[in-house]
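Just passing along the structure, written as structure tokens.
Only one protein chain is missing from this complex, and each of the others stays in its spot.
So that you can tell them apart, the chains are marked A, B and C in the order they are listed, and the count of residues begins at 1 in each.
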């Protein structure tokens, strides 16, 4: 038997495999493919105070071993979430985490306060790194002072586990990690998408309605791994790694580099059962290598 | 007939296809595969004042649609270049550009002065963006003040065309572009490699001797395109785009996004004749679309 | 109707033209209950250029044999890979996806309008309509006679009318110019084809107050509602083509 459990403070995750925000809907969309309660956690779609229509079509472009998206946080807002989604998903036997977004500091604060009251949500993931919205989003995540302020403000009102999700579009990700840790983040997740672009040479125009969008998928895995490694060495709180994980082998790279948990993103579009396959693959890797606890391999390459 | 010529100030390039530094040796290595004089330019291997042995083996790891390298500027230094390489390559009928590297400001200055005296070298590419050396390199390219200083200092001693090559590992590439333009750069080239990492899960250790390295290849194309587009809109000097170009179609994406020329990098490892195939493909695209001059499509998507 | 991932065996690949084929696949399991208008997401292995799955309509179904067909038009790497498949190869799909055309309860006179590869979902639809006692007409538009597809198949459903842009077969011009539209009074039009074609059909239907459903081919990343990339602007806001569509009543669309 292998112990796969990990903790963020006193919040227990039965295993270190979570779905990534914006790539698994609310979990329910995956019900047909596997029992989502088997996962360590589900990070639901980026949520805002007010409903958002997102960006215009086209919002997607395929790139070598990856994709660009420009969804722009389309969601029905917290009221709808509370009354229509929350009741449906609060029965899952896993940690449900809401990905919190805002255009202003007040947005982040009000939304976090609202979610603090939802009994079955033990944690939020503060998204200060969305490249696809004009206001807010990545601005908070690419300016140290803003990152500090938003983390501090949310920490002041949010009583449960606070995960802050960092943007990779910065010169020194470690600076950001340290700042949000100082301000009381219980965990740091990274990376969000890299800013990128594609051009349709037949139409001679940008492939996305927004010109630039967020790059995800295996193409970004090396960047993600490098940042996770740097951050995990620099902070004491657990780090949640993501970016281009397609297989258990990819996920294991993140653990060895220092991640305490992983989030599974874009691969779910291609193989909806990927999260659970990755979970199983991690377990058999540990067995094959003779480890009895996932914690034995976290940050192993630094030993 | 299609006009493919472009200019950097009064320096003419017969066509906008150059090889990228560190991926085409000194050009001579490609002689067997095609006539390198057909290209618009050759940017030779990163050169330093003193010989450098580079980093330890292993220096390379394959990643999804890309590769990591940690060569670390191995080269025999400017003396060797001047006496052994320069005589061999100065006969090429194309613009030979030396990629200039240093650990200190003085290194950059002395090296640029030396190269200024080489008659057949009409331009240098100031590399302030190498992620694979401990001192210098990327430090200059990720700090605005240092980028300004090194450009100013080299501009003061170097009389020919000065291209500054930017690092993508920054929060806002436009800030760097503007600074080096202000300090007299005649052109800006981008992007150098993205910082990245890979882990060998069987050996349970980093794939590179240096842990992190530089990511190149198609994986980074969307990031490169996004940055080229932003920079080309923000500066007046011609922009040279690179990052993941494999085909003419990729190169055309860069022109449409605002690049006046492109550099062909990693693909040369896989198809040594790629630069000339890309050149031919650009020409036929222009013909097919009914353009008579490459300049007609530069920055087209912004029209 | 649960969606699932399945490995289908290719049991036939009929090459129609240089860039069109009909590929037939078989499941080892009982097929789910497919409805006309639905599609599948096909995994294309073997190329960095085909990272995502490719949406393909269900062209025809043989529930007895657990087989179905797809009509493929080669556009890029993904469809080319499918075109090259041979009997015995396997194809990984997610199915069934999307909503479906509305089968009427009343005795409607129905026209199916397809353009190019867009005729794909109309064969399955037509057969289901016929099975329920309707006698749909079929109107198909192609660029020229060498690109005309599967007339015999569609003749099993009802009368087939053809337009070609160069007049090399059937009437010359676009589907909306075809004389059958003035000679027969249709209650319902179901349409699939290029956006430009569907827009004129939609306009025609609006003007003549005909019930009209179109099937959209928006770019998709997932195909089952989790990425929000495939949206279309409707009277209900931005909604997903892959789950709320691909079939839409034209009155809903902000065209």
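Simple rule for what comes next: contacts are C-beta pairs under 8 Å (C-beta built on N, C-alpha and C of every residue); 3 or more make two chains touch, one makes a residue touch a chain.
Values in this document were obtained by computation on a predicted structure and should not be read as measured data.
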{"item": "Absent-chain contact - pick from B:14, B:59 or B:221", "value": "B:59"}
{"item": "Among B:47, B:69, B:142 or B:171, residue touching the chain not depicted", "value": "B:69"}
{"item": "Option from A:141, A:218, A:241 or A:265 whose C-beta touches the chain left out", "value": "A:218"}
{"item": "Touch list for chain A against the chain that is not drawn", "value": "64-65, 218"}
{"item": "Hidden partner chain, residues of chain B it touches", "value": "22-25, 29-30, 32-33, 53-54, 56-67, 69, 71, 74, 217-218, 266, 268-273"}
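Convention: only the chains that are shown with their structure count from here on.
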{"item": "Most distant chain from chain B by Cα centroid", "value": "C"}
{"item": "Chain nearest the overall Cα centroid", "value": "A"}
{"item": "Inter-chain centre distance, chain A versus chain C - centres from mean C-alpha coordinates, in Å", "value": "36"}
{"item": "Approximate Å spacing (C-alpha centroids) for the pair chain A, chain B", "value": "34"}
{"item": "Residues of chain A touching at least two other chains", "value": "63-66, 217-218"}
{"item": "Per-residue multi-chain contacts in chain C, two or more chains", "value": "48"}
